[in-house]
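Sending over a structure as structure tokens; questions will come in a sec.
Left out: one protein chain. Kept in place: all the others.
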Amino acid sequence: MMLSQLTPEIMYSASGIALFGIGLLGLIIVPHIFRKILAINVMGVGIFMLLVSSAKRANIDADPVPHAMVLTGIVVAVAGTALALFLVKKINDLAPSEKSQ
Amino acid sequence: MSFSFFLDIFLIGGSLTMAWLCLFSHDLLKAITCFVCMGLFVTLMWIRLDAWDVAIAEAAIGAGLTGALLLSSRRGLKKTAAKKESGEKRSGEKKSGEQDV
Amino acid sequence: MFKEIIFKEDAINKPEKGRLPTSIAVLCGVTILALCTLLVGALISTQRHSEGLQQVVSSMLNKSGVENPVTAVLLNFRSYDTLLEIAVLLIVAIVMLPQATVSKSLSLIRVQQSADPGLIMSSLLRFLAPTLIIMGGYMLWTGAYSPGGAFQAGALIAGAGILIFTNVQYQVNMQSFAFRALLSIGLCIFILSGFAVALQTGQFLEYPQKYASAIILFIETAATVSIATTLLLLYLAVAGTQEEFNHDA
């Protein structure tokens, strides 16, 4: 690929997809619940990166609609993370003495 | 090859490395720290992309609050584990060598 | 993939445990790498048919009541999304409210004068917490003109709340009516204002243009209170710090 094609928009979009891929890989192959929760967050950040980078074009102001979507997404992501962590805590509280599944 | 190009490369490389470490390093505490660092890299990237609202939200909620949630959850789990362990020792019911499941 | 979830905290230090065989892990890695490459290829090769909504938003911005385009999208053009999102936060808050109905105390906050938070903590409390709250208020106010808004403000105030309520001196009574009211006031005000303006303009959530900025600030304030309370509740519930007060009583 030509280096001149390597605009910041493409670079940041590609890094967003790379973050999504890393998160997906972690979600599948790492067994610990904390890592799975982290992985889902990393995937989310990747998607947000794609949205934010596609909002930015040369010569015009950034598109606010993807920004608003990302803000919504961040809040929803923290809600999901907190729910997952709370369930983990309750599962551990209820656990028999072996502490693991 | 301008300065901003190298800045972009540095930020993208940093965030991807942090994402990888956060999912595949062995120590959970280190993983959570890497997650927060990734959030800070991503915040800088979004400032580069003129997304100030999103950057502030990511720093406060995405990296800050999620990191705090993960840290406190991990501490809570350790505490319950320790409590259970000490309870077992006191009642003398601990069977050695079979709690790893 | 989700069959073997490990909950034990220190299991992570033994990498071989519960992990997929290396061959399968490598296979997954290669597949995901290939998929990501295809996706990036698709991104580069695809023509973008449209300029996005930037033009439309900026042409309508003067009718929205605020100057910050992101706030305009969040609280005017696409306010329905934000309303549903506050409902999502309410779900998580309901799950985390303590279940025990033992505590009869009705007060929202209990202060234990005897408890000594320590020098660092008390100076943090004295200086950092008020600063965070003021910064939160500023974020809320400035969201109409420049970056900021209900979510950022809510997160800052929740940070102050976490500082205040994680030490022993102050405790929050999560079972009080006031606490539940704080959690749900955002959604409540949002729906009520949406309905009230509909009586005037005919469409749900359509603000009369003259009062748009005032209504947006009103809704945002209520939303900030709920977001801050919810985020505080999330932290306290996940950390389990205030269980003594809220469960045993």
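By written order: A, B and C. Residues from 1 in each chain.
Here, a contact is a pair of C-beta atoms (placed from the backbone, for glycine too) under 8 Å apart; a residue touches a chain by one contact, two chains touch by 3 or more.
Following the convention adopted for this analysis, contacts and distances are computed from a predicted model.
S.K.: I notice the complex is incomplete. Of the names "Gallate dioxygenase", "Multicomponent Na+:H+ antiporter subunit D", "Dihydroxyacetone kinase subunit L" or "NADH-quinone oxidoreductase subunit H 2", which is the UniProt protein name for the chain that's not shown?
M.R.: Options "Gallate dioxygenase", "Multicomponent Na+:H+ antiporter subunit D", "Dihydroxyacetone kinase subunit L" or "NADH-quinone oxidoreductase subunit H 2" considered; the missing chain's recorded name is "Multicomponent Na+:H+ antiporter subunit D".
S.K.: Which of the displayed chains are touched by the chain that has been omitted?
M.R.: Touch partners of the hidden chain, whole complex considered, are A, C.
S.K.: One chain isn't shown here. Among C:I32, C:V66 or C:L90, which residue touches it?
M.R.: Residue touching the absent chain, from the options given: C:L90.
S.K.: Tell me which residue among A:L25, A:A62 or A:A79 touches the hidden chain in the full complex.
M.R.: From the options A:L25, A:A62 or A:A79, the contact with the absent chain belongs to A:A79.
S.K.: Since one chain isn't shown, list which residues of subunit A touch it in the complete complex.
M.R.: Contacting residues on subunit A, toward the hidden partner: 13, 20, 27, 33, 36, 40, 43-44, 46-47, 50-51, 54, 65-66, 69, 72-73, 76, 79-80, 83-84, 87-88, 90-91, 94-95, 101.
S.K.: On subunit C, where is the contact patch with the chain that was removed from view?
M.R.: Within subunit C, the residues touching the omitted chain are 2-3, 5, 38-39, 41-43, 45-53, 56-57, 60, 76-81, 83-85, 87-88, 90-92, 94-95, 97, 99, 101, 177, 180-181, 183-184, 187-188, 191, 194-195, 201-207.
Here is the rule we go by: only the chains that are shown with their structure count from here on.
S.K.: Quick one: report the Å distance separating subunit A from subunit C, using the average Cα coordinate of each chain.
M.R.: Between these chains, centre-to-centre, one finds 16 Å.
S.K.: List the centre-to-centre spacing of subunit B and subunit C in whole Å, with centres computed as mean CA coordinates.
M.R.: Between these chains, centre-to-centre, one finds 19 Å.
S.K.: Could you tell me the distance, in whole angstrom, between the mean C-alpha positions of subunit A and subunit B?
M.R.: Measuring from centre to centre gives 13 Å for this pair.
S.K.: What are the residues of subunit B that contact at least two other chains?
M.R.: Residues 28, 53-54, 57, 61, 65, 69, 73-74, 76-77, 81, 100 of subunit B each touch two or more of the other chains.
S.K.: What are the residues of subunit C that contact at least two other chains?
M.R.: 7-8, 12, 17, 70, 149, 151, 231, 234, 238, 240
S.K.: With touch defined as at the start, can you tell me which subunit C residues reach subunit A in the complex?
M.R.: So the residues of subunit C touching subunit A come out as 1-2, 4-8, 11-12, 17-20, 24-25, 28-29, 32-33, 35-36, 39-40, 43-44, 51-54, 57-58, 69-70, 72-74, 78, 81-82, 85, 88-89, 91-92, 95-96, 149, 151, 227, 231, 234, 237-238, 240.
S.K.: For subunit A, which residues count as touching subunit B in their complex?
M.R.: Contacts found on subunit A: 8, 11-12, 15, 18-19, 22-23, 25-26, 30, 32, 34-35, 37-39, 41-42, 45, 48-49, 52-53, 55-56, 61-62, 67, 70-71, 74-75, 77-78, 81-82, 85, 88-89, 92-93, 95, 97-101.
S.K.: Hey, which residues of subunit B end up touching subunit C in the complex?
M.R.: Touching subunit C: residues 26-28, 52-57, 60-61, 64-65, 68-69, 72-79, 81, 100 of subunit B.
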